[in-house]
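Would you mind keeping the following structure in view while I ask a few things?
For this view, one protein chain was removed and the others were kept in their places.
And then chain A:
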Amino acid sequence: MAGSNPNAKPMNLTLKVWRQKNRISEGGIVDYKVKDISPDMSFLEMLDVLNEDLLRQGQEPVAFDHDCREGICGSCNLFINGRAHGPEQGTTTCQLHMRKFSDGDTITIEPWRASAFPLNKDLSVDRSAFDRIIQAGGYVSINTGGTPDANEIPIPKNIADRAFEAATCIGCGACVAACKNASAMLFVSAKVSQLALLPQGHVERKTRVENMVAQMDKEGFGACTNIGSCAAECPVGISLENIATLNQEFLSAKATSNNLA
């Protein structure tokens, strides 16, 4: 059964995959060959083929995180040929298809590398630092019930749209993986911008940005040096402007708060 491109020929590939048993053991690159890969396969389906082969031979399959395979859950996180989520711009690993590669290619597959994302096994890393940053302030402090009618506060469409754009971050961590400093500024700035733009978020604007940035630092993410790799590699196109907003929000919060630490 061919898909959209009946002329596309199956491919044979060499994979160089990072294997590491657990956080404390030593890891390394292992070479595998995969055969008859259809160009219509997704990258993860190609890894499924490898894993089925390995398991049938009694070897441990390669561990990697994935779930929705629709580019929205943010689970998948492979560093492919030196790029977060691989060669296709604006695309998560799960939405990358093998038609972007050629027969005979060698593909290197590594995990996200950042000290704030410790490794679990093979290609799976721990991104709970992102959760802790959101827990530090990435919300509006309201309880369930007792909220005003949804149309009570009109929000200009352009503002709502900008907030939406920032809110589309999928929390995959590609920004951190792409950054030479392993900075999480793009991730943090997306949430800060979304809530700073909306009237609902204004009440806690200052404490939010201070607390989220403090947590970001505590987790061990690096500093931002305005290179822009994060935005260039972001699969959902979170804009670098958000980092400018974050800096602005942070400075104005610090300048007017009592917390000058």
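Quick note on the criterion: a contact is a pair of C-beta atoms (placed from the backbone, for glycine too) under 8 Å apart; a residue touches a chain by one contact, two chains touch by 3 or more; residues count from 1.
One rule holds in what follows: contacts and distances are computed from a predicted model.
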Protein that the absent chain corresponds to, by UniProt name, given "Spermidine/putrescine import ATP-binding protein PotA", "Fumarate reductase/succinate dehydrogenase flavoprotein subunit", "Cache domain-containing protein" or "Permease": "Fumarate reductase/succinate dehydrogenase flavoprotein subunit"
Touching the absent chain when the full complex is considered, from A:63, A:214 or A:231: A:63
Touch list for chain A against the chain that is not drawn: 1-6, 21-22, 38, 40-42, 44-45, 48-49, 51-52, 54-56, 58-61, 63, 65-75, 88, 90-91, 95, 97, 99, 120-121, 124, 126-128, 130-131, 134-136, 138-145, 147-151, 153-157, 160-161, 163-164, 167-168, 170-171, 194-195, 198, 200-201
